[in-house]
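For this depiction, one protein chain was excluded, whereas all remaining protein chains were kept in their positions.
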């Protein structure tokens, strides 16, 4: 029957499928379990000897590890781009750096007193993921991308660990606290104040402005692509980052597309981001 | 605080917002209530004197009136395209032509014994919507689009009522039963058999092939745009429709993009479909 | 024969064609003849009663009135976009503001001692063109666009005459002298020095920064679209213009695409610019 054909068209697709699964990891540093979500390309389960490059994909503030897959549909975009050859098969993994900060939970990618998330990411999360999912293992097989607060995390992680990633793709990134948000002060002692402080201390712009020659050379070993909408309230900070990078002589792609700080902008960014990191992987 | 700024960035956007709401209509023809979902552009509630063009947007088999808004995100795409000027403010409405046919519910856009949906659409639904939402009212202010079974509905409705729509935009359309689905016969008396039969009887291709000169002239008064993925199992039927239209001398845009019969294909189609119908409206 | 079919495919295209022609106008202000090149849409010659919107398209330094048509292929792009409905039929005209300044010729769109080009443009050229080619006649039927020095001319002409244009589309625009070019001084008395001085005096950025409320309101009556490549040496000046416009509360589209100060960037800009001005024309 035609109808059955339509309904089952996708399920009947010949050959193996990609799949998305969520799991959790026990962190000694954070003294807690942290969830994560991972995209496994078609064929992952069939050939246990195959290994993959890996993209760490960071969500925004108040997001979770499921955001890129539910709200920005990274899995569907990836399937299409792999089918057409524009992206290579890879593992995509989103850690959960969030929690409802208004209800007292920790939030953020940076180290702060009581929440050493950056330490967790590099000493616990990355080794765990790369072993469990047969991926990464070297700079040429790792990339990082993220949106908003996760775009700031993307940039800072690449700045702090240039030997770890061959490509960094911050989208609508929180490169520093924007002027419009610098009102602060209501909660000088709370977790939100710590988060604000951590963003200022980890200013992506200041990092480049203060970089010495060795650091600049290290940053040149990463392929950079910065993308921010023309209606985004973070645009000026992204412009300042681009200008700092240019002054420092570090090559970088820069794009301003139509749009604001929206799910739609981040969804469409995937069509450029996934091919870009695929091209950057140099030990597929 | 920055964090509050990020979280509330969208809610604080100055000026009025678009909104999406679901409602239902009592049909005397179908002897039942039918739900529908409607997109109302920013400003709709503020100026009660303003009127709008309207796009009827038809879902696929087993879909509902919420599909285009939940799965293909028509609201978010529309907001962005209106902001950039690529689409004009309009009412977008999806009727519910579905129900779980496997559980005995009716399904489909065409008239069949016991389910005169096409009659319902033109004599009950359209007048109700255009009065309630201050829209449409003439050919130059009405367009129709849809995916899969709704792409067939789009084409047939425009063929049967060329005086009603200035533009028709079928996507991944069921122009006729595809060869791969012509197995039929298991349920010769059931609703599924009636649906299959109605699709064959309403072949979009045969309609063009059999059109007389007056009908051809009427079809030329509609702007046509047919879009189908290169991996879609319905591609050949769309090609046959294009070739029939060309033989009949009826101008038509035709595109084959990358992809299959997927949500992602239909989502990205909106970026072309909404500007297209906006350009076709000639009495905004 | 197939071969004849291929070779003559374009020439045999049914119906009327667009055409491009060059002519000249005697200027009393400039005391000279000035050439110009004009695109006339298909059908222009057939219906003498039809009138058209008009796009003034300005070339860059050392360019001529033929540049947009020979180097950026505005005619071919226009034909394709009209065929698909993305652009409306319009007159496109490029005046010649150039001459080899190294060999002593005048150059530039602004008034300077001995070369009152802006006066020529508005009091002689526009009236002549709009009468001769049955176009323009009101703000809603006039747009302006240009590249590099012509992007500066676009912006300044719209700033000085906001009642004249409904849309302004500067591309890779010379919004002010860039830092890298502020070396000057070698020819303090020559035409090149006068040109540099005229650009500084006509800074698009300062104009917005110094605008009073009435001027800001007037600038809001124009639809603005600013487009500049991420590798363009003029990017920072375009950013400063965008920021000045935002501070002044004047809506503006802003895009940074991939590329530098190249013919290829300007060619591809046409695919967005021509639909944009078509949408802005409000009295077609």
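A, B and C label the chains in the order they appear, each numbered from 1.
Here, contacts are C-beta pairs under 8 Å (C-beta built on N, C-alpha and C of every residue); 3 or more make two chains touch, one makes a residue touch a chain.
On a predicted model such as this, the values are computed, not experimentally measured, just so you know.
A.B. asks: Quick one: jot down which shown chains the absent chain touches.
C.D. replies: The chain that is not shown touches these displayed chains: A, B, C.
A.B. asks: Decide which residue listed in A:16, A:85 or A:127 touches the omitted chain of the complex.
C.D. replies: Only one of A:16, A:85 or A:127 touches the chain omitted from view, namely A:85.
A.B. asks: Name, in rising order, the residues on chain C that touch the hidden chain in the full complex.
C.D. replies: Touch with the absent chain occurs at residues 1-7, 9-10, 60-62, 73, 76-77, 80, 83-84, 101, 148-149, 174, 177-178, 180-184, 186-187, 192, 195-196, 199, 231, 233, 258-264.
A.B. asks: Applying the definition given at the start, please give the residues of chain B touching the unseen chain.
C.D. replies: 230, 236, 239, 242-243, 253-258
A.B. asks: What does the interface between chain A and the hidden chain look like in terms of residue numbers?
C.D. replies: Given the touch definition above, chain A has residues 84-86, 223, 253, 275-276, 279-280 touching the missing chain.
Heads up, the rule we're going with is that only the chains that are shown with their structure count from here on.
A.B. asks: Using the average of all C-alpha atoms in each chain as its centre, how far is it in Å between chain B and chain C?
C.D. replies: Those two chain centres are 39 Å apart.
A.B. asks: How big is the gap, in whole Å, between where the Cα atoms of chain A centre and where those of chain B centre?
C.D. replies: 36
A.B. asks: When you check chain C against every other chain, which residues touch at least two of them?
C.D. replies: Within chain C, residues 253 contact more than one other chain.
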